[in-house]
Every structure is written in C-alpha cells, then in structure tokens.
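See structure below.
As you look at this complex, bear in mind that one protein chain is not there, while each of the others sits in place.
Here is chain A:
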Amino acid sequence: MAFNPKPDDDQVLVEKRSCARVIILNRTRQLNALSFYMVSRLLEIFLEDDGNPDIKLVIMKGNGRAFCAGGDVSAVVRDVKGGDWRLGAKFFENEFKLNYLMATYSKPQVSILNGIVMGGGAGASIHGRFRVATEKTVFAMPETELGLFPDVGSTYFLSRLPGFFGEYVGLTGARLDGAEMLTCGLATHFVPSTKLSLLEESLYKVESNDATKVSAIIDKYSEQPSLKENSVYHRMDAINRCFSRKTVEEILYYLEMEAMNNKADNWASTTIRTLKKASPTSLKVFLKLIRKARLQGIGQCLITDYRVVCHVLQGHYSKDFFEGCRAILIDKDRKPKWEPSRLELVSDRDVDRYFAKLDDQGWKDLELPERLNNLPPYVTSKL
C-alpha cells in the first residue's frame, strides 16, 4: 500500500462502554476519509463483535468536522497508477464487505452524523439501523463529479427513497441537510448536536440489542426539524416528473422543460448545469445501477457495485475516474476532460459492459461474508 509517514493505528479509535462498542473515525485532516487501513480495521471489528454476546450495540462517530467524507480515493488512484488495479480493487472489496456486514448486522448500529457524510461515509452509516442527523450534517453522494459512481451499496438505500429522489441525489450529488435526510428517510432521527453527549451517555446504558429499546432512547433526544424554505424536498413533484425518465438524456430534456415552464426558479437550470459537469459515463452507469438496485437485495447491489468498480479501475472502457480525481483532488483545476465527452456518445452497450463479469485471470465476483440465521426482521427484509 501507499507509504504513510505516521502509523495508521490511531485512524480508528475503538472503545467499549458497558455493552456498547464505540468506534470513532479519527483521521481528521482528511475529514475521516476511509483509508485501506480503516476499512480493513472496521471490517475486523465488525466481524469480531458479531459473535460477541457482550456487545449489544455499535455506536459510530467521527472526530472533527466530519463523520466521514468518503473513501480515500486518491490513495486508490495512486495504487492503481502504481501498476496493479487489483490493489485498488482490494480496497473496495473490503469496503463493500464492511457495508454488507453493517446492512445485515445482528446488533443495532447507531451512527452519529454530526458533520460531513459523503460517499463511503454514507456507506459506513446508512446501512446501519439508526442514523442520527444533526443541524451540522451535510450529506452527499458526489461520485459522478469524480468520474466514479455512488457505490458502497448506496443504490440499495437511494433507490428506496420516496419517488425518484434517489436518482436525483445520486446523479447530481446534491447536498442534503439533517432535516432533509430525516424527511426522506436517510436519517432515522434528528438530534441537536448539543444533546449528543447526553444521548451517547444514555446509549452506553443499553443492555439489550433490541432495536425498539434503542430507538426509544434516541427518541427522547430527538426533535422534529423543519425543512428550510428553499429545501429541494419541496420540489418532489418536479423531481419525480424529471428523474423517473428512462434515460439520462430524457431526464435532461424534462429538466429543460421544467426550466422553461418556470423561469423564476433556477432549480432546474442549476440541476442541468450540475449534470452537464459530471462524467457522462458515470451518469449512465449510475442510472442503470439504481434502476437494477430497486429490484435487488443489498447483497446483489454490492456484488454489482464491485463488478462495476473493477471495470472502472481496470480502465479498459473509460479513464474518467482517474481524470476526475486529477481534476478535483490532485490538480484541482476542476476541469475534467471526460471521455466519451457527451452523453450521446455513451451507448447502452457501452454501459452494459460495466455489468459483465471481468475477463481477467483469477478475478472473482465479490464474496459476501456469510450471515447466519436469527437476524432481526429489519435485516432480513434487505436480503
């Protein structure tokens, strides 16, 4: 892996408070972006605790301004450029296994989302049973802008948001605040940040893994925030009208109609501009992913994500991911040169190739960690 000047082992702080496992993401300078070490360590902790009867509950939070700003993709890009895309794939393999474990975990996970939650950070929290948003939460799935696609099994939960909000959030990378997350269902609770330490103290006292009991405790500190006047959630009708369309081109066409019919409002035109900045390939791949995901269980979603991400890393069909990382994260000129450069140059067949098994010796589909019976019903409904 990449050379690191300081040891990694303080990137994840692990505590045990009575029956609660407390995991703190602690890589504050990188906004807790998940390094290879972090995903591997988290995977290890979750696997260990799964069968440990002394642990009834998992609390996850981040130090500093962020819960977690995503996977550390610039490190992945460095590895891949170093010659072997399989090294990069290993990062995603561990990350997706972790996502699966969280989605199907035998004990409730409470994630305290007091700050930035993006990409891989969403994957490390939204799959869990409880997601506590605050007035400081900023959520986004910004991958299409990077030439990647919202992965980490996010198409599972995005596709299950009301109407076609998931398409909107995933294609545009729109930022959501805590109130919006609660309203659409990405968050299960909204707790003002000032009450978080009290909430945590109460959670430490939980002696059972019964989700209804945990829920009752969080309820005590929860508030019902109101949506901001200009919240995008007030535009659900327009979002459904546009983002339910079959293709990205049609979505853009209906957004343009929306912009024409409602000139006073710049939501549609802003959305169009955002979409036009993103990688055309990423947009099309994501749209197909979320449409498939809506009809699949979490395991299938992650297996598909893994196939697609391996194609992206292998780079046979497009190098948009590397170009996006260069433009946004490395050179920071924010002027990626996508290839193909326009939506109409990406055919259905081009998109379909990302969903096929890789023709590369020794490559295998993602193997999900084995889950045993007696999982709670909120887990089995995701299978």
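Note that a contact is a pair of C-beta atoms (placed from the backbone, for glycine too) under 8 Å apart; a residue touches a chain by one contact, two chains touch by 3 or more; residues count from 1.
The rule we apply is simple: contacts and distances are computed from a predicted model.
Engineer: Looking at UniProt, which of "Collectrin-like domain-containing protein", "CDK-activating kinase assembly factor MAT1", "Proteasome subunit beta" or "Acyl-coenzyme A oxidase" names the chain we cannot see?
Structural biologist: Not shown, but named in UniProt as "Acyl-coenzyme A oxidase".
Engineer: Of the listed residues A:41, A:127, A:326 or A:371, which contacts the missing chain in the full complex?
Structural biologist: In the full complex, the listed residue that touches the missing chain is A:371.
Engineer: Determine and list the chain A residues touching the chain excluded from the picture.
Structural biologist: Residues of chain A in contact with the hidden chain: 159-160, 162-164, 240-241, 244-246, 250, 288, 291-292, 294-295, 297, 299, 348, 357, 371-375, 377-378, 380-383.
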